[in-house]
Every structure is written in structure tokens, then in C-alpha cells.
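Only one structure is covered here, and it is reproduced in the block below.
Missing here is one protein chain; the remaining ones are kept as they sit in the complex.
This part shows subunit A:
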């Protein structure tokens, strides 16, 4: 396999790339394309697809060397869905033609992606979604016509492409009648409405699809096989890449300890008890993340990732709530409820009221805490699944 020689060969490739494209004189986009073509985008991607088929742990070496040489990054903040969800889904289920078209501009950040999954009537019960895709005619490669409404769509207003799950057969049970597509967000019939949220920001969007035409060449996987592809995407959504644990006392708990030290006049015995309990829980969560990282590095990944998200949500909510209590009068202030686009920056730099409000989403987004507990109970502990009334009923016959 090219590049199979490991780190030495990898360093040689990095040097060759830097020799060929000096970051100081090459346009950022140009550099990122060359980097993709050199197999240094993601070393674990396949050869010819931006990678070298190597162990993903080698990526850090490449990133460090290129960043030290002043090479541009690929804007991971806005590209989070493209890199985190779209790329792995395309790699696993896409055709060579689809990969040729979408992978490189995705990775370079030239084309951003969003994800048209959730609907007002289908959140935790995602497979119950109602957006329809109907073939326009009988030809096997006929276009699809999509109608429906999606919601909670991050980056819809900036994305060029969307991952879409739609119902192509309402006459079979819900999991079997779904098909997965890529949709051009510039296609006629797509209307994007920003959705204002609890913080005042418009982080998410509603997306209305009215007679949107999707070429059959944009279908990912077989007709009716959309649920399996969706599962692949969701699994990637929940994977957390940890490049080593954050330092003790960093993150939200650090903010609240800071507030404790800065406001001796606000201290009470009760608040100290709450703070110490949360400090312990945050440190335990940090060690648990470190342990999970070590397990993954040792090739023995455990199911602790589900615990991590549950604990993160619980802690973030409790800590940000305590922080407001600690601030007293200042906890009553909130600087900016104007309707605005969110700015991607670390939570620690935001105001405490924002942290309190935004953290309410942590137990809902990316799988609610209730759904995660079901996953732990059923897949980790082996408890029986809840009986389902809708498992064998055609989707069209389900009560709605």
C-alpha cells in the first residue's frame, strides 16, 4: 500500500507537499487541494480519496507538521457536518462517481454540507419521518421529486449540499420505506427559514422542500435501504475524536471555580457543597474520557462513549446553573437577545447566561438523554427492548 511505510514515509510526503506548494505563496484553497491529492487530508481515508489508508492516529503528526509550516486549516467549525457526517457516509456508501464529485471540495471547505434528517414530527423517532421522495416516471434512473419539511438544520443557510433521508415507500413498515439522497441546496423549491432559539441566536433552520427535483445519480445506497445508511451517519455523529484529555479544571467547571474565587461575598456553605460535588463529577468525567481514549488507542473501544454524552449534558447544565447562582445580581444580566447568527467560539468566552441557556440543548441534540439511556440499557446491559406498536405496520397506516 502506498505510504505503508509509516511515520518516516509520511514525513517525506509532508516535506514533498510543502516543497511543491509553499504555504506562504500558495492560495489556501489551492494548498488544501494539493494536500488532498497528496493523501494527507485524512491519512485513514482510502488511497486516491484524500488519504493513504493508514491508522488514523498518524493524522496528528501530519496536522502538527503542516500547521507548524504555516499551512491553512480546513475550517472545521463550519465544516463539522461535512467532515464528521457526510464524508464518512459517502466513503462507506457512495459510488466512485459520487466520491469524485463531492469528496475533495467537501474536505477543502469549498462546499459546506448540512443534514436534512429531523422533522417536526420525527425527532427521537426518526424513522417515522414523512418527507416524501417520488420517482418522476417509470425509468429506472428517473429523477425524484421531494416534498416535506425538515427542522434543526445547522448550516442550511451556508451549505451547498445536504444529506437527506426521505420516504420512498409508505406502504411498508417505517424503517423499510426510506431512501438516502444528496440534495443540492441551490435547487429550486428549497426554502430556508432561520429558527430563533432560546439564546436569541439563529443556530438552526427550518427547511421546506416543495417539488425539489433530485437526480437518481444523487441517491446513496439502494432504494429502501436509507435506514442503514442513516444509522451509519448517526454513528459517526456520536463518535468523539479525543486527542488526549483536557487539563484538570478546564472547560465549564473552570469558569465556575473562577467565579467562586472572584466572588467571596457570594459564597455560602450550600453553594460550596454544590461546587465541590460538581468539581468531583467533572474530574471523574474527565478521567473517564481519558480512559476511553486509552481503550480506543489500545484497540479495545468500550461502550463508555454513550456514558460520556449523558454525563456531559447533565454536568454542563448543572454547572452553568450554579455559575449563575454564584454571580448573584450579575446572574440576572443577559447582554444580547437580538436575533443573530451564532459565532463559533469556545464556550468559555461566551457570557454565563448564554452557557446556561445553550446547555439546555445538550440533553436533546445528537440523541436525547432518554434515547441514550435506552441504548445503554438495551445494547450494553442487555435489557429487553420496549414493545413497539409500529414495528410491523405499514407507515401509511400508523396513527399520526
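Some notes on this structure:
In the analysis below, a residue touches a chain if its C-beta (ideal position, glycine included) is under 8 Å from a C-beta of that chain, and two chains touch if they have at least 3 such contacts; residues count from 1.
Basically, contacts and distances are computed from a predicted model.
Only one chain is not pictured, and the protein name UniProt records for it, out of "Thiamine pyrophosphate-dependent enzyme", "diguanylate cyclase", "Sugar ABC transporter permease" or "Acyl-CoA dehydrogenase family protein", is "Acyl-CoA dehydrogenase family protein". Among A:304, A:347 or A:365, the one in contact with the hidden chain is A:304.
From the options A:58, A:290 or A:394, the residue with contact to the unseen chain in the full assembly is A:290. Considering the complete assembly, subunit A touches the hidden chain via residues 245, 248-249, 257, 260-261, 264, 267-269, 272-273, 275-277, 279-281, 283-285, 287-288, 290-291, 294-295, 298, 300, 304, 307, 310-311, 370, 372-374, 376-378, 380-387.
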